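Take a look at the following structure, please.
All protein chains of the complex are present and in place, except for one that has been dropped.
Right, chain A next:
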């Protein structure tokens, strides 16, 4: 089934990982010392698609490998590097990217349903 969905299935799973990371940033906007994290999607997709001999979930491993700390845009008293407006904008964009990936997967599913039912 993962071969059927191809790159789009992996992309959807990675988009979801990124969305979760960005949600954690927004949640920790007031936690002292918290560093904002993000996922390099291109890097993660490349790592997840490469056949790997390691055991375990390739999606989680690729997401972990592509994680990086966002450089702080302005200093703060308590060491928190989350910029509220930036994180909200990045989250909104990530939601849009998730929907785009989902529509690709959906078109594949519809194609399969058409092949099965003939309508």
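Assume a residue touches a chain if its C-beta (ideal position, glycine included) is under 8 Å from a C-beta of that chain, and two chains touch if they have at least 3 such contacts; residues count from 1.
We take it that contacts and distances are computed from a predicted model.
Here one chain is missing from view; checked against "4-alpha-glucanotransferase", "ABC transporter permease", "Peptidoglycan recognition protein family domain-containing protein" or "Flagellar basal-body rod protein FlgC", UniProt names that protein "Flagellar basal-body rod protein FlgC". Annotation for chain A: contacts to the undisplayed chain at residues 16, 19-21, 23-24, 26-32, 34, 60, 63-64, 67, 84, 87-88, 91-92, 95, 98-99, 102, 105-106, 109-110, 113.
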